[in-house]
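Right, one structure below, let's go through it.
With one protein chain held back, the other chains of the complex are shown just where they sit.
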């Protein structure tokens, strides 16, 4: 019962896909520094397949690990499949997160979606808007502040 | 800072003058079992001098030690001098008592006085009544009960 | 010979408990709130201890709050239940006249805050019945708090029957199990206990650490405010060595409970049988429903403190409900509660054994105690009045 699972620590200390992609086909950024977490994801997409993905994250260990894991999970996948990435899947792939860190996985899901939305927007591809909630919709920051 | 001084322990474990005197010239008993202390003192008096003294005590260690010390302090003394015995003198002779045990020394003083009063009464000797307070005057039991 | 027969006051720590603590004093000294590895090693120890204590009580780890001892646990249980009750307009609490002061004085504080407290009288055998509890429950009762076993006279209460009547009427049930934990079988789920207090130093664990078990769903109120330790319900850097030592001691006590109890019960009953030969004495507390290690007698005509001190001179460490031991003139409220008159209550003797006491020690005590009682009676004016017929024997 260390703070984080070995998987989380592995992805935190050796994060995959760190960096930026110049002229990315989709870029998404979610979170804000005030809340302590910002994730930015860059996608390279060829023929509706994510051929490359990079991230930059400002945040805690589980935020970095969630970003790393999320990028691994969508790399090489068709966009349609990446769109189905859930925070739950990220958490499971990481062998769990402490309850009060679950929002990091939510952020990772949102960052991916935000980058995909950017790709759709840039390429004038029609999409179901309800698939792309805003950061604000997560409500996590608000909930915590009420407490 | 043991509970009791060595003097108290000595007089408690090896009490002097334990016993009764048949046909005593003065007998005094103070305290009550409800409060946890009863002292009874027997005096043999010849020519106004206390030639023998014995006590019986129901009570705690410091009650027994106070009785023992008080009897030692008046043995062989003229009645007039015995009358001057104070609880303070008993406490000092015992090298002190814990604050909440001071009433034991008061009881010892009273037991001696009560026996002397009995001697005066039996022999129709006139005396200053104010010298002989009643057990009730001590007020200790009442004070404690109020708390 | 030095005989320690005051295990109800406190126990000698076991090697198991000490050995369990030392690494957390010497090496793994971190603060469990710290993120680094030194802190996380402490956090892990804390969690393991919580799981171990929970298992010993049949509870869930999340239902365990570590406190600084039995008193704090009792205080927090009662204040919490009171606050929950007050929210529903229920401000009546039921307890007994012979609880520990940690309970009684907390109830006094609750009274000053507008609660009404019913202290049930106790039978001569030191037991309260479930029927009496049931009869005292009112629509505005929010808590019944009754000790598992009494610390002075060792009587064991019918906890399961009491908890059942509480739950039939929807009332929370707390039990001060400070004397029971590690000595009597406890399973909070089977016995339907909502809240339970225990203290580590009563079962060879360290001093200054205890547990409040509270069933899930019972929101605790803080006694100590501050950091978010113990799920925010008990602030203060956790006493990891103490908690780990407690868990180890409780585990050991529960593992050996049956054999320990058999050993102690045999010694206890030999002591009781032997001391009963002293005339004008009487056993306090129920003979059967009794802590395995508890012996408590009143001896007429003598006072407890002098008895204790003389026994100490002979190497016997015992205790008394005598007023003189506490600096008050009032003798033990427990002995008064079971109907002993003041005069007799002053002359009480409690021997409380643990699994390390031996038959040789019992024999020695049975040889010495009657002598000391005799000696004190020989100088007691009360005894003289009794034997001369001036006063009537009560026992």
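Chains here go by letter, A, B and C, matching the order in which they are written, and residues are numbered from 1 within each.
In the analysis below, a contact is a pair of C-beta atoms (placed from the backbone, for glycine too) under 8 Å apart; a residue touches a chain by one contact, two chains touch by 3 or more.
Just so you know, these numbers come straight off a predicted model, no measurement behind them.
Counting contacts over the entire complex, the absent chain touches A, B, C.
Touching the chain that is not shown, out of C:49, C:64, C:77 or C:102: C:102 (per the contact rule at the top). Although one chain is not shown, part of subunit C still touches it, namely residues 4, 6, 9-13, 18, 21, 25-26, 29-31, 33-39, 68-72, 74-75, 100-103, 105-106, 108-109, 199, 201, 206-209, 222-228, 235-242, 305, 308-309, 311-312, 316-320, 325-327. The omitted chain makes contact with subunit A at the following residues, 9, 12-13, 15, 18-20, 29, 33-40, 55-61, 63-64, 98, 100-101, 140-141, 144-145, 147.
By the touch criterion stated above, the residues of subunit B touching the omitted chain are 1-3.
Keep this in mind: only the chains that are shown with their structure count from here on.
For the pair subunit A and subunit C, the distance between mean C-alpha positions equals 55 Å.
Between subunit A and subunit B, the centres computed from C-alpha atoms are 89 Å apart.
With centres taken as mean Cα positions, subunit C sits 39 Å from subunit B. Touching two or more other chains at once is no residue of subunit A.
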